[in-house]
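A single protein chain has been omitted from the complex, and every remaining protein chain is retained in its original position.
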Amino acid sequence: MDRLSLHDALFSTYVIAASLMILKGVAMSWLTVIRMMQVKGGYRSPEDLKKTPLNPAPDPRQLLPDERVERIRRIQMNDLENLPYFLVAGFLYVLTQPPLAIAQMLLYGYVVSRLLHFAAYLTGQIHEIRATLWTVGSLILIFMTAHALLAALRA
Amino acid sequence: MDRLSLHDALFSTYVIAASLMILKGVAMSWLTVIRMMQVKGGYRSPEDLKKTPLNPAPDPRQLLPDERVERIRRIQMNDLENLPYFLVAGFLYVLTQPPLAIAQMLLYGYVVSRLLHFAAYLTGQIHEIRATLWTVGSLILIFMTAHALLAALRA
Partner (left out) sequence: MDRLSLHDALFSTYVIAASLMILKGVAMSWLTVIRMMQVKGGYRSPEDLKKTPLNPAPDPRQLLPDERVERIRRIQMNDLENLPYFLVAGFLYVLTQPPLAIAQMLLYGYVVSRLLHFAAYLTGQIHEIRATLWTVGSLILIFMTAHALLAALRA
């Protein structure tokens, strides 16, 4: 049996969830760029104040934090605190050969929780909503990791 | 031979070390939450100043950095600068089929170095102690990565 075949339903579930999360994570970089271009600011490097085709009228205020940009940076930071761990934990979890239905629920449930977390954060919902969605994802992550740990300790 | 079996001693060593590091990394998020609740501050988003059941008496000072929270954020940042690389480097390293005893020493040694680093950082030990513990982990990480690189170049 080839556990890393895309024809293996468990591994394929992981690849779909992991790919979606990577694309989501990378999208935050692009969204940061888009917002910096929209507000023409929120830059971080002194050299970004040089006069160039994309910045024809530099202004020192362009280096000040801009909330529209900072919000995306906070969302991206939250991704970095979660997604890399998920990408490995999900892989270890499917290698323990869990039941497919449970794996799909956890992996796709994680993806949905993160997309909803993004929507709540982007639109500035109250902390309770954001925190609840984050908690769902974090508990799934902890469950998958603990499952892999116990499986390895028992083997 | 199935290299990704939990019954394979090398891979199982990796899974145990990786799982422990993921749980450690995720714990930093929870510790940040706990400290923010304790100090009722250290928040970062403007919407966290809205009056809600968890924040019945909002105050603009809640958005100021709080050292008890910031310390955990720095520890978490240090994790993000190290653990994702370790999670992949450890995987590549065990795939080179190193001697089990050496793999256990390196992988578990890394885990121990990071847990001690956490203890030293949390309790505000002098920089020399923190730096020494970080260095041990970083050298293990570099060794495992260089080993995988050389093995792939030689193959």
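Note that the chains take the letters A and B in the order they are written out, and that residue 1 is the start of every chain.
We take it that a residue touches a chain if its C-beta (ideal position, glycine included) is under 8 Å from a C-beta of that chain, and two chains touch if they have at least 3 such contacts.
Please read all numbers here as calculations on a predicted model, not as lab measurements.
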{"item": "Residue in contact with the excluded chain [from B:63, B:95 or B:136]", "value": "B:95"}
{"item": "Residue numbers in chain B that touch the chain omitted from display", "value": "3-4, 67, 71, 74, 80-82, 84-85, 88-89, 92, 95-96, 121, 124-128, 131, 134, 138, 141-142, 145-146, 148-149, 151-153, 155"}
{"item": "In chain A, positions touching the absent partner", "value": "2, 4-7, 12, 15-16, 18-20, 22-23, 25-26, 28-30, 33, 43-48, 50, 52-55, 76, 80, 83-84, 87-88"}
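Note that in this section only the chains that are shown with their structure count from here on.
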{"item": "Rounded Å distance between chain A and chain B, as computed from the means of their C-alpha atoms", "value": "17"}
